[in-house]
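All protein chains of the complex are present and in place, except for one that has been dropped.
Right, chain A next:
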Amino acid sequence: MKKFLCCVVLGLSQTVLADKALNLFNWNDYIADETVARFESECGCKVVQDYFSATEEMMAKLLAGNGDYDIVIPTQNAVEALVKQGFLTPLDKSKLSNIGNMAAGFMNKSYDPGNTYSLPYAFTTTLIGYNETKMAELGLEPGDWSIIFDPKVLSKIKGKVTVMDDSEELFAAALKYLGYSANDSDEKHLKEAQAVILKAKPYWAAFNSSSYIKELTVGNIWVAHGYSSDMFQARSDAAEAGRSFTVNFVIPKQGAVLALDNMVIPRKARSPELAHQFINFMMRPENAAELSNIVGTGNPNAAAKPFIEEEILAISAIFPSEQQLNSLETLDARNAKSRRVMSRLWTELKVK
């Protein structure tokens, strides 16, 4: 929400400074400032960013009629929903000469066959970020979902844990902990997951999707459930601030959610021309590599690999091994009925 203020300020200055602007609706902290600056000087335009911290937040804003962004970065299940809503404009591949750089494994997926509307941007996993120093002191093993769900483990870190304020993500984690699929829509399994969450809840400090980077970095929180790119940032922030502890992150051994984020152009985009230019720019290896080097995301751009720093390629929570990839799942879009069940269970567990 702080970001929102910045946007307003940027938005104001932008109308004064440049007449050409690319309106980008993106996840928090999901593009490097360096990349933005380079694109701005190349296109002679301003990049105006607006941010969201959850898929549902983004969908609600778009579907309520605020659709005139030039580029949106939705996760795979949201791409499917947006396509079905007739919200997106097909990409003009003749303007996207760098398309061959993309890794085949991330192209032509079931949510958008033939990549008619979307091209992959970056991927993250939803995992555990932790205070490495504290975990070592307490002798805890964070590489397992029990670190946020098992009361026996949690009793050592009571009040020092946050989980995402996002029903989809938290239920997915609980389902994985129980050994089910993250996309399980069986009400019985969802209720089991709810029971797991309820038992763990008294040990958590908060449901938090917006400030866990800061809380981890300053040491208020020792274990946080969140996105890999955010944990990457918390780790470098803590190191830069010279804290007496280190932050690290890990994909729990039971598996986790993989989010493949994509670039799409809404039908109502004000400058689709500029939007295509941006997509093509982001597919250039050195620009795509900055996503991994600076933001800490996984990278669907095959040609970018030589530009990515060795030590980042080596972090398995960012670039999962083959074996880990098998345990990761992307979230499907839930139907209205399943969403309703989920919403009821979610409200119940928030109140109890």
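The definition used in the following text is that contacts are C-beta pairs under 8 Å (C-beta built on N, C-alpha and C of every residue); 3 or more make two chains touch, one makes a residue touch a chain; residues count from 1.
Simple rule for what comes next: contacts and distances are computed from a predicted model.
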| item | value |
| --- | --- |
| Listed names "TolB-like translocation protein", "ABC transporter permease", "Hydrogenase iron-sulfur subunit" or "AIM24 family protein", with the criterion being the UniProt name of the chain not displayed | "ABC transporter permease" |
| Among A:A54, A:A238, A:A275 or A:L291, the residue in touch with the chain that has been omitted | A:A54 |
| Contact partner of the left-out chain, one of A:K20, A:K84 or A:R270 | A:K84 |
| Interface with the unshown chain - residue positions in chain A | 1-2, 4-5, 54, 56-57, 59-60, 63-64, 81, 84-85, 159, 165-167, 201-202, 204-207, 210-211, 218-220, 335-336, 339-340, 342-344, 346-348, 350-352 |
